[in-house]
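Other chains of the complex are left out, but the ones given are in their true place.
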């Protein structure tokens, strides 16, 4: 896995999921946002981190019984115990939300390990408790039943799908109030640069719009607007 | 398009989507509320305005590329630049929510033009920023990707469907915490009167219910309740 | 119907829907949480009460007209007027949310009668007004149209389905921020005991996790953890 420049994540956190999605589109990626995956509580700031992936298959009555909790084979616990600090725990729950894949105790474990966040296209539980953690949680719902009813953790650290998007271990996961996008690792640095530049222009454009300028000619800029922006850029340096 | 009596909108804003929907049912209309379209942030008061419609078709790889932003044909920008003050911008997104049809810049443009609100059966983005605008927004979700991925604005000012309901330009769009209803323009004044009258009775009924009266006989009123209400009406004059 | 020990409900209110769902799974019940049914407003505490059931079928143009409101046959009103104090009004709306089954007046009636809450796999309306009531409301959405458009109350006090779960009159309905679970009446007392015991262990486990212990060995406890917990239990007595 290629190294990630040191401040890529920091720069990405200054952007937003919307701007990053547009930059990815410019690079030929249109399927980048997880469907149905939203912030559990109002988000402040932007979550960004490398993906630590977990793959679930449907639970089955022979393996997924309460005594399974006791066994050495219990991969779900190992996954939560293994997520490195600074990474985002991403669980492929096949979009199924009847049962929770993680609640107060599992997500507290992620917080204790210093995970950057938790993302799932399934549900979580103990939502009131989770909201109190210093851990951004993005999921497809909340639901009381335990994971054993629905989910069987089969592997971790492998490529998965989550919310209809491919996630390879080490991809960058970025989430905010609009949702969660996946940035292919190899592109993350380029996207970070492009996104920051775009954010800068967007602030200029917003001022123009507030001042009564039309969208047409401003977003994207026509020649005249582009010239004004360049002037403005020079002044601000 | 027939003129709308001057205070119709003002009177409608004193009612609610629930009461208006009931009055429309009394006039034979049962398909009036947009499915899946909800207020983006907690609503205070009631949004009402004439519909300014925009119709989207699915995006396509030959037309909906980033350089499309530059062309003279870019109908999406023109639509946002054309919505008259006091009107509600209504976008037919065919219920698709993977990409946003409008974010911070486009919706700021609507706010700058004095639009009465924005309604879509698609998604929006930059939701945190939008929440700060003085513009009621009703939509089917939030999502980071840009409109080009999914939506191609094909026309504006034409009859559309939105959330499963027909919207003709000039119809009255009314939204509050329960959702969005469409009032056929020709009926708007009658509905405004009937709704106000119903709201008045509802306040009376609510007092009766709080005082321990049963629903049966109170809502709707039987003869005795009707008489008490009439007495009460006379007193309050 | 078997008597319910006096403090069963009180003990259940000290637990949560998540813990109760796990205890039900231990007793062989996996289909216990209503799909798509969530708290209308942020919930404080846990709602618990015996189920008072109402069954709806699709509305039809010959029976479900506004004048139906006047008739003696109007079962919807009777149902709201009949819910006993302390019980949870549970409405089977077949998961249909286009119209509301209950709004400000009907739910105020439940509050006036001292109902423990309202649960429906359909929608409600007047949501702003309802949020002000001292009545927990769990539903599948909000929508302006009146019930007549969609729902016809056919019976009350009979077994129903709600959110994909069977509800027999007298079953215990428990709801909180994660959703709503149904406890078969015959099991309620056992579940209350088991849930309280589990909550106690969960608090211990959470402390361990916060202190850096792994999930594996803690949840559920291995021998060593179990021993520490027993010691801890003795001290706290």
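Letters A, B and C mark the chains as written, and numbering starts fresh at 1 in each.
The working rule: a residue touches a chain if its C-beta (ideal position, glycine included) is under 8 Å from a C-beta of that chain, and two chains touch if they have at least 3 such contacts.
All values derive from a computational prediction rather than experimental measurement.
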item: Full complex, copies of the single sequence (shown: 3); value: 6
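One rule holds in what follows: only the chains that are shown with their structure count from here on.
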item: Whole-Å separation of chain centres (CA-atom averages), subunit A against subunit C; value: 32
item: Residues of subunit B touching at least two other chains; value: none
item: Subunit B-touching residues of subunit A, taken from the complex the two chains share; value: 16-18, 20-22, 25-26, 30, 32-33, 35, 38, 43, 176-179, 181, 202, 205-206, 209-210, 212, 214-216, 218-220, 222
item: Subunit C-facing residues of subunit A, complex; value: 66, 69-70, 74, 77-78, 80-81, 98-100, 103-106, 108-109, 112, 125-128, 142-146, 148-149
